[in-house]
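Just one protein chain is left out here, and the rest sit where they should.
Labels run A and B following the written order; every chain starts at residue 1.
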Amino acid sequence: MESSATPASGDRSGLERSSLSRLPDRALSWGLTSLAILILALIVFFFIRLIGESGSTFSTFGISFVFGNDWDVSRNIFHGAPLVVGTLITSGVALLIGVPVAVATALYLTELCPRRMRAPLSGLVDLLAAVPSVVYGLWGVFFLAPKLLPAEKWFANTFSFIPWIGGGGSSATPTNYFIASLVLAIMILPIVSAISREVLATVPAENKEAALALGATRWEMIRMAVLPYSRSGIVGGAMLGLGRALGETIAIVLLIGDAPVIGHHLFSQGYSLAAVIANEFGEAQGIHRSALFAAGLVLFVLTLLVNIIARAYVARGSRGMRVGASADLAMAAAESRS
Amino acid sequence: MSALSLPEVSPRRRRTDRIMRGVMLAATLLALVPLVLVIFYLLKEGLGSINGAFFTQDPSGSFFGNVGGVRSAILGSVEIVLLATVIAVPIGIGVALYLTEYGTDSRFATVVRYFVDVMTGVPSIVFGLFIYISLVLSHVGGNFTAWKGSVALALLMLPIIIRSAEVVLLLVPASLREAALALGAPRWRIIRKVVLPTAAPGLVTGSLLAVARGMGETAPLLFTAAGASGLTFSLSQQMNSLPLQIYNDVLSPRSAIVSQAWAAGLTLVAMVLILNLIARAISRRSRVA
Partner (left out) sequence: MTKEIHVRTSRIGAVAAALVVALAIAACGSSSSSSSAPAGGSSSSGSSSSAAAGGGSVTATVDGAGSTLAAPIYQQWGSTLKSKGLTINFNPVGSGAGQTDLESATVGFAGSDPSLKPVDVKAMKGSVLQFPVAAGGITVSYNLPGVKSGLKLDGPTVASIFSGKIKTWNDPAIKALNPGISLPSTAITVVHRSDSSGTTEGFTTYLSDVSSTWKSSIGLGKDVKWPVGTGAAENSGVAAAVKQTAGAVGYVEQAYALENGFTYAAIKNSAGTSVSPTITNTSDAFLGVKVPADLGISTINSPNSGAYPIVSQTFLDAYQDPCKDGGLSSSTAKGLFEFLTYAFGAGQSTLGSGGNKLPYAPLPASLAAEDQTQLKTMTCNGAPLS
């Protein structure tokens, strides 16, 4: 080995280093690993604390804490079905409204938008995330809710034949499940849109061009080449949005009406797990406080479940996507030829 | 040999295409409607309250006369979020480094990644309560103090920083890393001289987004930093913050104070907007090709 081939660090080959010089590496690895362990420990500790504090609730009420329908603070009865139902309804409706709009927006911005407008428009959509949740909540209460009430009443009366979604027009209140879900949808829109945009941008140009070359219209190209490819990524984005929706506190407190009942209609008042914690924790004592921790625990578990499902779906989708896309293209080609 | 004949696009398909394109454009405009409405409302309700005193005076708490301003809220927010950033950013980037450098195949890393995901969905108030029961009730270093609010916010910001940092660190070209390795550089040097500098703009962007989120949160501060009217720089006392000031002021019987609440909301949006613009400018200017 002549000198021209030796590395700059010395006359030893680069693969052999003194154990002393390995020290910083080992320290770094140890340091970073301990940070990761710290995070894990924090969450586990958090979880254990939640379980510990909510223990007495579950021993007193058992499973009816989650499924029973009677949240009565003054009588120390804590059956939290209204809370769970309210959380699921608002998050579900928020997803239903927010995700299609967000994905459609992302599609427009990546596929159809004139190049010059792309950056400013994307920036504007992202700006939705800059508004703090307390401002959304207050704006919802003082501006949006009263403005939408007549329209909500009209809708409820016109479509009263649809169970739950319609009907109840006369008892519609300004704060209800719908307005809370609507504002939630606005809040999750920027997140889902931003992630969808990232995902849509990774679709290989060949897939798109192949579809176009086969004579597909713009929309058909999106339907056949872009969407199937990005489906799992978009679902991932939707799950992030769902996580945000499940956990939103202040805006829900102000907009859902805080009524500890399961509302009979879309435009009735209800409650949610995060909202009840915010409202009642300050002065909760004893079993009441434990019940609020139990609500937090249920929320935690709910988030965990949602994440498990999302991850499983994403994992499954990414494996089959390439096969699916080409099959779709082939089918489309056959269709257009006939 | 017949050439591949491209079939005519049927009117039905053309119509569908046009409709769907219209739908997507409509969706984009629809998404922007709330933004316009919110900004407009804030301006309408709050612009009248914005003057010099708004920024240079503390809320007077007085029922009559001068309502004062929101100076202590603005500075309080800045200080609390600053401390939260100092806590969350190093830890967050550290964990992300762990996940990318050492944890691509390990099961432990997968578990950590999972739990970080879960953390993103935890309601902001639960972080505040967690700090309340562990730190406030035990009277560690005071009762309601600003630094405990910072810790609660840091917990909120951590998952965002970890997630975004992980994405950015993974984007560092493997070729750069491998070149450094081939030259015999130890891992820590690779991280310090190659990975971090390359990823720096993206890391800054992610951190700024987390900071923007932290600035807008009320719930974690309710049970930790509580509130104060006067200006204080000491982190071991209760401290005012913009979201809290907004929430309390809106409930006031005095309409001048309510108007000030909206003006404070406008200020908060402006501050977050500026942060977002800075993040965007940094990421755009330094895209490592």
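The rule is short, and it goes like this: a contact is a pair of C-beta atoms (placed from the backbone, for glycine too) under 8 Å apart; a residue touches a chain by one contact, two chains touch by 3 or more.
Everything numeric in this text was worked out from a predicted model, so none of it was measured.
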Contact residue for the chain not shown (choose from B:19, B:36 or B:86): B:86
Touching the absent chain when the full complex is considered, from B:28, B:124, B:164 or B:232: B:232
Identified contact with the non-displayed chain, of A:37, A:73, A:165 or A:227: A:73
Contact partner of the left-out chain, one of B:98, B:144 or B:188: B:144
Hidden partner chain, residues of subunit A it touches: 72-75, 141-142, 146, 149, 173-175, 253-254, 257-260, 269, 279-280, 282-285
Residues of subunit B (touch criterion as defined above) contacting the omitted chain: 57-58, 60-64, 71, 79, 82-83, 85-86, 136-137, 139, 141-144, 147, 196-198, 200-201, 204, 222, 226-238, 248, 250-255, 258, 286
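Going forward, only the chains that are shown with their structure count from here on.
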Subunit A and subunit B: spacing of chain centres that average the CA atoms, whole Å: 16
Subunit B contact footprint on subunit A (complex, rising order): 7-9, 14-15, 17, 21-22, 24-25, 27-29, 31-33, 35-36, 38-40, 42-43, 46, 49, 53, 100-102, 104-105, 107-109, 111-113, 121, 123-136, 138-139, 142-144, 186, 189, 193, 215, 217-220, 222, 240, 242-244, 246-250, 273-274, 277-278, 281-282, 296, 299-300, 303-304, 306-307, 311, 336-337
In the complex with subunit A, residue positions of subunit B that touch it: 6-7, 9, 13-14, 16-17, 20-21, 23-25, 27-28, 30-32, 34-35, 37-38, 41-42, 91, 94-95, 97-99, 101-103, 108-109, 111-112, 114-126, 129-130, 133-134, 155, 158, 162, 182-184, 186-189, 191, 212, 215-219, 222-223, 243, 246-247, 250, 261, 265, 268-269, 272-273, 276, 280
